[in-house]
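For this depiction, one protein chain was excluded, whereas all remaining protein chains were kept in their positions.
The block that comes next holds chain A.
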Amino acid sequence: MTAAAEGAPAFGMTRARRNALLQSESVQGFALISPTFLYALILLVLPILVVIAHSFWTQNYLTIDRTFTLENYRAALTEPIYRDLLWRSLYISLMVSFFTVVLAYPIAYFISFHGGRHKSLWLFLITIPFWTSYLLRVMSWKVILGYNGVLNSGLMGLGLIDEPSTALLYNSSAVIITLTHAWAAFAILPIFVSLEKVDRTLVEAATDLGDGPIRSFLRVTLPLSAPGIISAALIVMIPTVGDYVTPKLVGGKDGVMIANAIQAQFGKASNWPLGAALSVTTMLIVTLMAGATVVIIRAAQRLAR
């Protein structure tokens, strides 16, 4: 910026005026966000617009009929198969967010309150499983939950079951387990950050006013870390609704999710408009669900007072 400001006077613009313009806060602000803004525009907004446009059109074998229609949305919302898939996806993502937060909270709490001088080391250790590819991690769950897998052999070795159980793999529970594990670290971080911000004297004040450790946690620490819980839940919930690799690998027939159907429409079934309508519907429902989560956690926080 300084180089430009010190350069030769530009056409018809006095140096002083140009400097004033360059130094005005809004111009500087726009200059700072413009790369991100362009990036977001090209890679986020444009594709979404394309998808939305498609959702109102009709597939005619190899060509696309561009007359406006709501037929795709009718199919997406009323065909039992899509409705069931959508419900299952929402159910799975809710379960995954719930379990992830419930598992991540104690870990974040431990690091924040009892991590001593080694907090960053603990956080670092938590990221280690994520150095391997996501596919490898999903595959390892296949090894654990499979017919001849670690869990089945273990249970048989203990004499708890006589033959390998097929109930472990290829269903929605397998998807929930795998996704919960996959997202744990992403949930730990926001919760950790919000716990770090809880002023420790507030906990002391609660103790001073008569609260034991559990009460002071429920009345002070937990409500004050609600922002972290909300972000953790959203960070997990939003992408898991649309996950399609995990159900494909460990979900089997009973674990198929909406994203698998969308992928099929854009792929084998080759009905882009229906795929687009399913995507838009999913997006809208996820937005609603995320909003509802925020409202519910806030309300719970208010009740805890």
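The working rule: a contact is a pair of C-beta atoms (placed from the backbone, for glycine too) under 8 Å apart; a residue touches a chain by one contact, two chains touch by 3 or more; residues count from 1.
Here is the rule we use: contacts and distances are computed from a predicted model.
Engineer: Write down which listed name, "Spermidine/putrescine import ATP-binding protein PotA", "Carbon-monoxide dehydrogenase medium subunit", "Phenylalanyl-tRNA synthetase subunit alpha" or "FAD-dependent oxidoreductase", is the UniProt protein name of the chain that is not shown.
Structural biologist: Missing chain, per its UniProt entry: "Spermidine/putrescine import ATP-binding protein PotA".
Engineer: Of the residues A:P223, A:P247 or A:G275, which one touches the chain left out of the display?
Structural biologist: That would be A:P223, which touches the missing chain.
Engineer: From the list A:V102, A:V143 or A:L209, pick the residue that touches the absent chain.
Structural biologist: Considering the complete complex, A:L209 is the one touching the chain left out.
Engineer: Hey, which chain A residues sit against the chain that's not shown?
Structural biologist: Missing-chain contacts on chain A: residues 199, 201-202, 204-212, 215, 219-220, 223-224, 301, 305.
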